[in-house]
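Notes to accompany the following structure.
Selected chains from the complex are presented in situ; the others are not included.
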């Protein structure tokens, strides 16, 4: 909507002011923590949406914390269904002032209630073991609202899954550049008649493509890709689709199903989804995303946000967060779930190295970890995601040319501010 | 009768209390919300009062599209579902021996989990190996990309929705059929009434209250279609949003874009549309309501 | 169309609602079906119409066995005891319904419906729903609906029960007229014997599912097959008395009723209708215990010895309770029954 | 000509069963699919073209599904919530439908329209406000929170009102003459005469409250209070899902309902008689 462009600033200004107040409270707590470090026994609730093996691992870690911490802190895990359910419940709880002490959250969930988040800057400054050890992109993402609002938790990235058997058969390698992609795609297309590549997340695909060409997608001021580099990126995408090198997932829902049935040679998807690929009769390969001018890969997954208003609870919750993000915990977490460690140092542990040895996916992720970028969150960012994807699909279906691609995406984005 | 005139409210009391607390109050709040600019449900803050949300709504082409899609959906699904359900209910009811079996079978979709239903229908609509295309191929029709192409998304959704709403209607109609006095059918047989005429002149008029109910409820439900879209297109609104419906739009605005005011305005518009149409519907059908 | 019923039986649980019934009805005849409430009259009609499947037995329309033919193919008209009108249709629609079912044009159907509605005097209510009619008006709609299609067989289940006397007579005359005009074989259930007597070609009397007698009305009245029929027909009811026959003299409680009859000596059951008595100063002298006016007659309650007896006399006779009067029984009006209650003679 | 009719009748009869059977196949396909999927391996699930039945039934799926969450506890909660909600719905629905169909009171039409109007707003809009209400009432994490908001439904009230209006007026009059209070009339005449409709409402409500997902999730926080449907999400993540386990859990979820349905159906239908009324 055009009409709503004027006003949001006023609200966010107000939010920022309030947030600052909360921040000063938190600062006191953190100061105290540094000074005295006395925490009363307390109970902390942590809302999450982890299931199955993920939940088991989280529970194990939490049990460990509960039994080993010296303050008598008990963390209670509460599963809140799917991610979207957790999002809804957080939103409702924010409205009802019933937020939990800790929760998993994506940045884009938080915009309506930023002012309820505890600022962690002082905790990080005073009571954290080497914040710089946290993967850089994660740090950036956790402080993108102008303060440290979260610590990273279950992180993953987009990688290229490919049919190694097919690649070997055709004598091609996992593509490293756009040019490789185009070349390989032609070979596959000619030989097998199937598409070469697909993207589970189409908006993410545009963003990554732009980044790989050294351009940016959007920020709170509007689209940023009205440049030659930007046009090039769309040319690349347009070519992929109009030549039949790339395809939409369509009725299959996930590309994991498509590749499982060997109907596509490779696709770009979240590293967390590797377990849903059924490689029967062929071998799965995983590679970093191909780049162009630079390499760039989207990252995904949530962070942990704190809402406790009580100083003691904040301290207690921080103890837990420190525990979860410790090198040891994060590598343990990563090894048993397939998510990525949040600390650089975790990649160096023997445990994780051993894991990477046998897990090609983890290895590929590690290889591109320096190239991670995150999508900025601002008022219109959700709308942009939601409107670009259908536009993307329409463009593919229309076999649109590069110019149309560029114009359509640009106007779709601009309509959201 | 005067002294008892308020007794009716005593009977309604439990319902009224619940309704006020859990439907009317939030409803009123939603209506108010729709007039507040940049309303935030979190802290009840807003920046202006007026029709801003409505302007935003009507200038959004997506909303227009969702209105159109919903209208198409309602027009196709409601009558088709009622006619088919009526047919099946009557057929089931006329079976002597297998009645219970059929009754149970036709009810099963209603208890089956939505996820399962979505998956099965996606399979049925599959362009390569789906049952529907297979059947069409028997008649020499080329495979249709039901779920991949925008132009087939609405038809696929409509077919799915008709099927899905039938169990409920059949249940209601079967219950209704039990209340028709056997004598009417006896008289009709004596009058040598052909089967179809028995259906149109005896069964349908006798079921009129249930048919009106089903069409009103069906229409309300159809206007609020969301789950069907969600489960058929795996959480999306069809290829390139081609099956975007009003509630899908509202939901998206509310839970994903945090545009509470716009979502509320959408709900109010939806509410008014349904209200107007049900009133017309009740007027039209109510005219020929005969008492016993 | 002739109707032949053979061994017709309908069993509900262990009750024989109709019990091995045999009956032949000639083409175009009107048969009155009489019997106490619950004796199986409606059940018989329902089986004839095909709505109820017989437990046993056969039904022939003409030469054709229709036992397993569904009602819609039997070409019958049926007036239900409870009318069974279509509540959602107007009177007109109710009546035209069977016609339109046979493919008649709407306009013509409407005309015919109007004709028949005039016959049963409901033509002013054509646009009303049954619920807006009085009981008798509803019943007339039901009659109109059955008559309008001029069926081959007409089955009427107490079609006049809710009509007043005048309308009743007028309507039954009309039914009779149409029936004779179109030669519709008709079965007419009624609880009103006078009605049955006056329009039936023959009367069938049933008792707990069993056909008792099938006869021309007057014969049945004068010559009942058994004590049940004698008792059932006639109002006020027949007087049941015990008689002794000795040397050709019939006495009841010692009072001589008839002399010179040729009947074996013994003790018998007998029936004398109230109107079979006539005032006769030479007859037995009885005392008036009670009097009841029944329209044009006086019913005198009295005692024959110690048996209560009702005597019917014309209402212009001046009597008062306590008066004595002499009566005799008309010739041939003492009905004598055997131990099985079968008629053995009229004296 | 009559013979023709007989032939037509036979054809109609055959056609009827053909349609019914075809419809049945079509109708239970998802159900069968659900069962068969629950017994498949992940590979069989995505196999092309899909097989209707698994080669070797994977009964272990059920075990895995059952063990993935404290389903026993969930089951108890689900039963409690379903029974209470359904009982509540039946009570309020019967009372309200009776008031709307047989009683006269000022404003009846308006109130009825208002009831109907509540159906016209998408429920998604109401949820957050209702959640706030529950928090304010301090009902969070309790059975009350899951039950009370759902014990009245305009949807069913409207339905039952329709059925109640079908009962001949003359019975109401007869009952009044028999010194029967309105309440008693409702209990003794209306309810038994509309058993079938009430049964339908009960079963519809049982299903919806049995399957209720989002609301119980919102208003509860502890495992002890969660319901069966909440357990179903345990097999799905953002990146994909274990369809076979979801299907197994779905089967576990719907089986009790089907049993209840069959049981209630038999019990209730047996009591239903057609009205043998005059006129």
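Going in written order, the chains are labelled A, B, C and D, and every chain counts its residues from 1.
Keep in mind that, in the parts below, a contact is a pair of C-beta atoms (placed from the backbone, for glycine too) under 8 Å apart; a residue touches a chain by one contact, two chains touch by 3 or more.
Computed from a predicted structure; not experimentally measured.
Novice: Counting every copy in this structure file, what formula fits the complex?
Specialist: Although only one copy per kind is displayed, the whole complex is A x1, B x1, C x2, D x1.
Here is the rule we go by: only the chains that are shown with their structure count from here on.
Novice: Greatest Cα-centroid separation from subunit A: which chain?
Specialist: C
Novice: Ranked by contacting C-beta pairs, which pair of chains comes out on top?
Specialist: Maximum number of inter-chain contact pairs occurs for B-D.
Novice: Using Cα averages as centroids, what's the distance between subunit A and subunit D in whole Å?
Specialist: That pair's centroid distance is 40 Å.
Novice: Based only on mean CA positions, could you tell me how far subunit A sits from subunit B in angstrom?
Specialist: So the centroids are 37 Å from each other.
Novice: Nearest whole angstrom, what separates the Cα centre of subunit A from the Cα centre of subunit C?
Specialist: So the centre of subunit A lies 93 Å away from the centre of subunit C.
Novice: Considering subunit B alone, which of its residues make contact with at least two other chains?
Specialist: As it turns out, subunit B has residues touching two or more other chains at 41, 181, 183, 255, 291-292.
Novice: Name the residues of subunit C that each touch 2 or more other chains.
Specialist: Expected reply: 70, 73, 82, 85.
Novice: If we count contacts the way the header does, which residues on subunit B are in touch with subunit C in the complex?
Specialist: 181, 183-184, 186-194, 197, 201-202, 205-206, 208, 290-292
Novice: So in the complex, which bits of subunit D are touching subunit B?
Specialist: Listed in rising order, the residues of subunit D that touch subunit B are 12, 16-17, 19-20, 23-24, 26-31, 33-34, 37, 48-50, 91-93, 95-96, 98-100, 103-106, 108, 111, 114-126, 128-130, 133, 148-149, 151-152, 154-155, 157-159, 162-163, 165-170, 182, 194, 196-197, 199-200, 203-204, 207, 211, 232, 243, 246-247, 250, 253-254, 257-258, 261-262, 265-266, 269, 272, 274-277.
Novice: For the complex, give me every residue of subunit B touching subunit D.
Specialist: It is residues 1, 5-9, 11-12, 14-16, 18-19, 21-27, 29-30, 41, 88, 91-92, 94-95, 98, 100, 102-117, 119-121, 123-124, 128-129, 163, 166-168, 171-172, 174-176, 178-183, 195, 209-210, 212-213, 216-217, 220, 223-224, 226, 247, 250-251, 254-255, 263-264, 267, 270-271, 274-275, 278, 291-292 of subunit B that touch subunit D.
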